[in-house]
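Shown here: the complex without one of its protein chains, the others still in place.
Up next, subunit A:
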Amino acid sequence: MTTSAAELKPASASRAMALPSARRLLLWTGLAVLIAWVLVPIYLVALGAFGGRLGVFRWPKSIWPADLSFAAMSQFLAIEGVFNALVNSLIAAGLTVVFSIALGAPAGYALARYTFRGQNAYRLLVLLTRAFPLAILALPLTVSFIRLGLYDTPFGVSLIHTVLALPFAALVTQSLFMGIPREYEEAAWVFGCTRFQAFMKVVLPLALPGLAATAIFAFVISWNEVFAASILTVRERTLTAYLLRILAESPLHYRFAGGFILIIPSVLFIFAVRRYLFAVWGIASK
């Protein structure tokens, strides 16, 4: 009877159960070490961010939080330029989301639903972007952006960030739309919808969660990008560009405060898209 119960379990579960206890202990020890390895630096930078000037120089340090306060963080946010940089980061990332979805999703839909001449050339163009360090392209763009009045604007930064996020958005939405049966759309046509109406009423609602995940990835890509943002801005810096610029002369506790502010949204975003992470990257890495 016990054997039949074991057979009913999925293969992976029965294999895990079959692991001898010593090996299970080893497995969980290994995982605990890895989890600590990921979380400890985040915890320590948080202590640095809330410990203030005195906390940074306390010696020797204790890994337990002691006299933490929001004072250090609010001081950091009150520095001239920090709030502006935060707003610029949000604007640039927001625009990157809009552009990469607006340009990438139609392309993904075309790749998923049509066979057309030049399809492979287009795919090659998208894949080619993978072989280049794209942020470097900000160098020549400085000159053109100055001429066009795009230099030192979050809009200009978002354009180069869209180059980073767009190929990703096109590939991911392609597979997203391939996963939605074409018959649904055809049924809507039969009932008198135009192609556009059919797309809006049938396909879009089904694609929405995946599109949201793609949007979050585009946001993170822009939020985190340092090189291009630093090259393309002087006064209207993004948070990363601002931090990079003040890095050499700013006191340690301000650096930690900045680092902590950069980390928090990222952690939340990864949590929000955790279900899509593997599907999305499985496709994007093709």
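Throughout what follows, contacts are C-beta pairs under 8 Å (C-beta built on N, C-alpha and C of every residue); 3 or more make two chains touch, one makes a residue touch a chain; residues count from 1.
Rule of thumb we're sticking to: contacts and distances are computed from a predicted model.
For the chain that is left out, the UniProt protein name among "Sulfite oxidase-like oxidoreductase", "Permease component of ABC-type sugar transporter", "Hydrogenase nickel incorporation protein HypB" or "Carbon monoxide dehydrogenase" is "Permease component of ABC-type sugar transporter".
Only one of A:Ile63, A:Ala78 or A:Val190 touches the chain withheld from this view, namely A:Ile63. For the chain missing from the display, the contacting residue among A:Leu159, A:Leu176 or A:Ala207 is A:Leu159, taking the whole complex into account. Residue-level contact of subunit A with the missing chain is found at 11-13, 15-17, 19, 27, 30-31, 34-35, 37-42, 44-45, 47-48, 56-63, 99, 102-104, 106-107, 109-111, 113-119, 122, 125-126, 129-144, 159-160, 162-163, 166-167, 170, 195, 220, 223-227, 230-231, 240, 243-244, 247-248, 252, 255-256, 258-259, 262-263, 265-267, 269-271, 274, 277-279, 281-283, 285-286.
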